[in-house]
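Rest of the complex left out; these chains stay put.
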Amino acid sequence: MGNSFGRIFRISTFGESHGKGLGVVIDGCPAGLEIDEDFIWQEMQRRKPGQSKITTQRKEEDEFQILSGVFEGKSTGTPIGIVIMNTDQKSKDYSHIADKFRPSHADYTYFEKYGIRDYRGGGRSSARETAARVAAGAIAKMMLRHFGISVQAYVSQVGDLRLDKTYQELNLEHTEENIVRCPDGEMAEQMIAYIDEVRKSRDTVGGIVSCVAKGVPPGLGEPVFDRLHAEIGKAMLSINAVKGFEYGSGFEGVKMRGSDHNDAFYREGDLVKTKTNHSGGIQGGISNGQDIYFNVAFKPVATIMQDQESVNELGESVTVSGKGRHDPCVVPRAVPIVEAMCALVLADYLLISRTNKL
Amino acid sequence: MGNSFGRIFRISTFGESHGKGLGVVIDGCPAGLEIDEDFIWQEMQRRKPGQSKITTQRKEEDEFQILSGVFEGKSTGTPIGIVIMNTDQKSKDYSHIADKFRPSHADYTYFEKYGIRDYRGGGRSSARETAARVAAGAIAKMMLRHFGISVQAYVSQVGDLRLDKTYQELNLEHTEENIVRCPDGEMAEQMIAYIDEVRKSRDTVGGIVSCVAKGVPPGLGEPVFDRLHAEIGKAMLSINAVKGFEYGSGFEGVKMRGSDHNDAFYREGDLVKTKTNHSGGIQGGISNGQDIYFNVAFKPVATIMQDQESVNELGESVTVSGKGRHDPCVVPRAVPIVEAMCALVLADYLLISRTNKL
C-alpha cells in the first residue's frame, strides 16, 4: 500500500533505484489534453542527477516512454503509463552495505517492516523514485497551464543561509539561471559556495524550498479532512528527506495577534481580494483566489562520505563507510519535485471541485 | 467529499456548529476492544468550550451517544456510530453576519465553493466539528493503549512565549495540571497571563502544540506516499487554524550537517536503538521504534472582538463587528484534538502493517 496519490487525477508509482525500471500510471487525467513530451523531458532534466557540481555526479539518463493513454498527441482519458528503464542497474557492488543499516536511512525500517529489502542504492526508498513523480507532475502542470495556473518553486534557504525576501520581492524567472535554483543571484552564489564547502568536508546540509501557485481559482479544497493545504502538506511530506511544511504565515504566524494576522477583504473590479495574505491563499481549507505559498524543510542528506557507527541485521556493531556519488544538499534538485507534487494536488482538486455544486 | 479519514480504521464525520447535531462513524475498529465510555467523556471534556477563563465561555454540553458497533461493552467490528446533539442550536441570532464574509474565516471560500453556506456559527467550518474527532480519537487511544502505545500533547508556545525544553526534559504528567496545558508550571503561568492580557485587548494570539507518541513499534508507515509522518502531517493540517507541521529536527534541522543530524544505531539488549533521535522516530516514512515527536503551529483565532473591514456577498464594503464568546488562543483546547488525530493515524497504520508480510 501507499504507492498511489490523488483521488480523481491519481498516480501510482513503482520501481527501485537499481531494479530494471520504474514508472508511473496516471489514472484520471482528463481527455483532450495536449501532451508535450519535450516538456516532460525538460522537467526530468531539472531533477536528474549530475546536472551541476553541487549535485551528485551520478549519471542517470532518465529516458522515459509513454506506453499508453495518449493518442495523436492528446490524452484519451485512459490511464497514461510511463516507464523509465534503469540502464546501469547491474553495474554496482552493494555488498558493503547489504546487511548494514545506514544511519538515518530507511534500511532498518524497511527491514523491520518487510523482513526483506532491496539494498541496492536504497531500493524503493531511494530518491530515484521521484523521477516518476516529476514525469506525472509535468502532465499535471500542462493541465494547470490550460486553466491559467502556474506553480513555481525555488530554494530559499541552505543551512543557515536564508533568503530574507518574500516571493513577491523576487523575480522567479531567475530561478533557473543558477545551479542552486535561488532566484536571488547574490544569495545563490553564497549558497553554491557553501554547498561546495560542505561537499569538500565530506558532509551534507539541509535547506528549504519555497513554492508559490498563482491563478488558482477560489473553491479548491475538500474540508474537513482533505483541506487543500492538508493535501499539499501531505504531498510535500511524502518527498524524501522532508521534515516540515508550513503555508501562509506558517510557524512565524503563531506569534502574531489576530488583528494583525487577519486578511481584510476588499473588492477590485469584479474580484474579491484580500489586502494581506497571511492565509496563504487558503481559508478553511479552500482556496480563496489569492496566491498559495508554502515552505518545505529538507534535512541534510543522510549519506555522508564519513565513517559512521551502526549495527547490521544481526544486531552487531559495524562501521558504515560513505561511498559513491551523492548530493551534498538535496534542495536544488528538490525544486522540480516540489512543483510536481503541488501540481498533482491542484490538478486533482480542480477536477474534484467540478462536483461541488448541483 | 473530504469528510472521511483513514483507510482501515476510518472515520467519517458530519455536522455543523448550529445544526441539529454532529457525529462520527468509525468503520474498521477491530472487534473485541473494550469501550470505556467514561474515557470518551473525559477526552471530550478536555476539548469542550467553557472549561477555563482562557477559553471561550460558550457552553456546549457535548453529550454523546454510541448508537452502534458496541455490544456488552466491546466493539463488535461493525461501524461505531456516535452522535452529539446540539442542544441550543436555535438560540442564536446570526443575521449580523449572514451575508458578510468575516476576515480569515471560511465564509468567503465556502460561499465560492458551494454557492450556499450555513452561516450560523461558521457551519461546517466551525471547530465544533472537532468534537467528533475527539470522540473517535478516544477509541483509537483505547486501542493503542492495548498495544502499549501512548500519545501525549502539550502546549509549547503561545505567541512569543516559547518553552525551550524538549519533551524529554519535561514531565508530561503535569500537562493537565494547569489550564493552558503546558507541563512546565512556570511557563504555564506566563502563558496564562499573556492569553488573559490578549483577551482583555479584545484580540487573539497563536501558539504551538507539541506531541509525542511512545511505544510505537517499528514498521508503521506506507511509503512512498503514505509515509507515517506524511499522514500525521495531513491529520494535523486538517485541524482548524493549523498553519504548519514539523517532526523530529523539523525546520531547525535544515541548518544541521548530516554528520550531526544522522542518528547512529546501537544495540541495547534485543533492541536496536538510535543514540540521537533527529529522525523523530520515523525513517524513510516508517516508524523505527523510537519516540515520534512533532510540532503543530496554530494561527491566532480569526474571530476578534474588534471592528474589521470586509465585503458582503454582493461585494459591497461592510464592517464586521466581533460578537459572542470566542477563544483568545486556541492551543489549550487543541491539545486533545492533536492527540486524537495522531491516535487515529497510528491505529490505522498499526492495522495496515499486519498486511505487510506474507
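For reference, chains read A and B in written order, and residue numbers begin at 1 within each chain.
By definition in this document, a contact is a pair of C-beta atoms (placed from the backbone, for glycine too) under 8 Å apart; a residue touches a chain by one contact, two chains touch by 3 or more.
All values reported here derive from a predicted model rather than from experimental measurement.
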**Report entry** Complete complex - number of sequence copies, 2 represented
**Finding:** 4
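As a convention for this text, only the chains that are shown with their structure count from here on.
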Query raised in the report: Using mean CA coordinates as chain centres, what's the chain A-chain B distance in Å?
Result: 26
Report summary line: chain A contacts chain B in the complex at 1-5, 7, 13, 101, 103-106, 108-110, 112-115, 124-125, 129, 157, 159-160, 198, 203-208, 218-219, 221-227, 229-231, 233-235, 237-238, 240, 243-251, 253-259, 261-267, 270, 272, 274, 278-280, 282-289, 297-304, 306, 308-311, 315-317, 352-353, 355-357
